[in-house]
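One structure below.
For this depiction, one protein chain was excluded, whereas all remaining protein chains were kept in their positions.
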Amino acid sequence: MKNRSWAQLIAPLILLAFPLFVDSDYYRHVVIMALMWVVIGSSWNLLAGFTGQVSFGHAIFFGIGAYSAGLLKMHLGLSPWWGMLLGGPMAMAIGFVIGWICFRLRGPYFALATIAVGEIFHLLFKYFNNFTGGMEGILIIQTFRSKLPYYFLALGLAGACVLTIILVMRSKWGYYFISIREDQDAAESMGISAFRYKSLSLMISSFFTGLAGAFYMNYMAFIDPEVVYSLHYISIMAILVGIIGGVGTIWGPAVGAFIMVLVQETFRSSIFGLAPDWVSEAHALVFGVLVMFVILFMANGVVGDWKKITHLFTGKKQAPSTNGSAA
Amino acid sequence: MKRLLTMTLACAVGLAMLSFLGCSSEQKTEKAEKAEKAVVAAPAGDTVTVGIILPLSGGQAKFGEVEKKSFDMALDEINTAGGINGKKLVFMYEDDTGRPDVGRSAAEKLINKDKVVMLGGGYSSSVTFAVAGVAQQNRLPFLINTGSADKITEQGWEYIFRLNPPASEYPKAVESFLTEVVKPKSAAILFENSNFGTSSSKEFNETCQRLGIEVVLLEGYEHGGVDFKPLLVKVKEKNPDIVYMVSYLMDASLLMKQSKELQIMPKAFIGGGAGFTLPEFIENTGSAGNAVFSATLWYQTLPYPGAKEYYDKFVKLYDGPTEYHGAEAYAAAFVIADTLKRAKSFSAEDIRQALAETDMTTVFGPVKFKAYDTKTNQNDVATYMVQWIDGNLELVWPETHASKKYMYPIDWAAMWGK
Partner (left out) sequence: MDVFLQTLVSGVLIGGIYALIGIGMTLIMGVMHIINLAHGQLMMVAMYITFVLYQYLGLDPYVSLFIAMPALFLLGAVIQKLFLNPLLKVDSILPENQVLMTVGIGMVLTEIVRIIFGSDYKSVTTSYSGSVMYLGDIAFNTPMVVAFGIALALTAGLFYFLLRTDLGKSVRATAQNKEAARLMGVNAERITVLTFGIGAGLVAAAGTLLLPIFYLFPDIGGHFTLKAFVITILGGLGSTVGAIFGGVVLGIAESFGATYLSMDLKDVVGMVIFLLVLIFLPGGLKRLTKI
């Protein structure tokens, strides 16, 4: 117990203090992006890792959140910050409807259905350009020139998201989620309504992803359907963040998000200009190889298989892994 | 239990590394700032860095490459001729991969980490829009040379300048050609569902209404389709006098090839720039691309000083032809150099001032930033029309500048041979 509270104290403290000793806007930007991915990855993980419903469509909720903020500005002239209030509930509502449709399906079929719904959203937001602005996109001017407000907002969001997931997973809902993941039929025979708890999991998950979307609109200040409804750059990235960090662990997606953003930025800038130019072209390749490596050798991600990694160095034999639930 | 502790440690190490990098870069930039200040006082052999944002990978890399080569060529000439008042000009390129969010990150990095004195580049409309937002907010001048969505210069942003015309003005020359030569009664407008495609098709639609041309079909399509026949079948059925298409390279080729297959024979096929002027277009389409018109912004035989020289030098250096995108970039490099030479100091405000006062002639024509209609800091550029005649791209309109007489009316049946 002691170590766990250590971890939970130190990580937020370091992140809180980070802007004190780094005042480069660029590095703050990198950490802000990582924090946003912590939210998206952790939300995806609640649904996929803990409840066993692998979604390939988290871009839907991200997009809904972003567009809630953007459209308020575009049509009503309201500050996009209202989107931070509206984005979450909107995404949650859409999440409920999508769950109602897609939870009839199980396993890979659910995954396929979420891809399809994601693509439908993407294309329709492009098509109805009178309402959404289509591919001309929505551009706003950031409220703050300093990165600090965005930094602490992102940190707050990430904190709230992870904390909520910790609390949920400690409650009886958490046990229901895991029982559905392990064996849906058995769970139902025990009187757990799979549909209800899957929907609850999806709604919490979509709520936070929607918030991340609204944050993205406010922070990045430009969205179009290609950006926020991207299958590859949002939905699949959310999955990869979860996989690398560790599916079904509380802290996995958070670690995964930092790894993903750091790998991408370091390689995109050719290891901060130290390496030759062509290295920057390899950023996606390196990430892809990392994903394959993790799946092959650390099926439970960096966090889930942390013991395995440390034992590699200390030379101890690995104890048979207990397929852990919450870390 | 232990793993959590180790994990946290790993996080801490990671963050510490990041912050170390951050600190060291801070120190560096402080030094650079000091150096800059020193330089302003006594200009001596030093460098001036300008950030250039272009798509160097991804679907638009083709155009990004042409522009980068032109920038490099111009840079070489500028530095051989003495640089910026004795200082060496450096272009720092960042790849936006064609995505607005990456473009934004790239701009953040150039502005905050590399401390460039101004920004250039900007290819796709949406990336340019996003980057312009960052530049305006950080109060750093940004000279756009290709991104053409009208909105960009309609925001009243005083730090954003645009060398190329907005998308709505690309078909200006087409307009006079239509009223004087083709005199069409109906038109079909097809466009790629992208920022550039949507905004320029909207504008062309309005132009048609103004000219009393009935628009019988206005339809977008998703980039990357294999089969455009369902769309073209409708064009054939409506039988318009002209077909206007805003498409990038490969879609442009497929549209023309499949039009030939379906034997669609309007009075004229007109491309709205972008994909229709590249040499690959005619390579891919063969006879299907012949006699196709396109709006363009530049042609090597135009009577602008250095235009022909630029074209010849580019062909010699890179062993391949260039077109209006390259000329835009090449001209932009000289505008940047000219601005920096005239600027009182390299502070953003002085550079902005100098940029606003620009009045020079480039290979791309005269450059002067004006406010007109709802636009600000917009260069007013003449537009032209080209046509593929026997496998060569020829300037055909306005006739005063033509490199060859336009081919019209067109006997498609004879040319395609059923």
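We just call them A and B in the order they show up, numbering each chain from 1.
Simple rule for what comes next: a contact is a pair of C-beta atoms (placed from the backbone, for glycine too) under 8 Å apart; a residue touches a chain by one contact, two chains touch by 3 or more.
Being a predicted model, the structure only gives us computed values, none of them experimental.
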Left-out chain, listing which of the shown chains it touches: A, B
Residue, one of B:212, B:230 or B:303, that touches the chain absent here: B:230
Options B:260, B:325 or B:375, residue touching the unrepresented chain: B:260
Chain not shown: contacting residue from A:231, A:263 or A:309: A:231
Of A:105, A:263 or A:309, the one touching the omitted chain in the full complex: A:105
Touch residues of subunit B, complete complex, unshown partner: 57-59, 61-62, 193, 219-222, 224-231, 233-234, 236-237, 249-250, 253-254, 257, 260-263, 280, 283-284, 286, 288, 418
Where the missing chain touches subunit A, by residue: 48-49, 52, 54, 101, 104-105, 107-109, 111-113, 115-117, 119-120, 123-124, 126-127, 181, 231-232, 236, 239-240, 243, 247-248, 278, 281-282, 284-285, 287-289, 291-292, 295-296, 299-300, 304, 321, 323
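Heads up, the rule we're going with is that only the chains that are shown with their structure count from here on.
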Between subunit B and subunit A, distance of the C-alpha-averaged centres to the nearest whole Å: 35
Residues of subunit B touching subunit A in the complex: 1-8, 10-12, 14-15, 18-19, 21-23, 25-26, 29, 57, 95, 99-102, 104-105, 108-109, 112-113, 125-126, 129-130, 133-134, 136-138, 149, 151, 193-195, 197-199, 222
In the complex, subunit A residues that touch subunit B: 1-4, 6-7, 10-11, 14-15, 18, 21-27, 29-31, 33, 123, 126-127, 129, 134-137, 139-142, 145, 220-222, 224, 226-227, 233, 251, 255, 258, 262, 265, 268-269, 272, 280-281, 303, 306-307, 310, 327
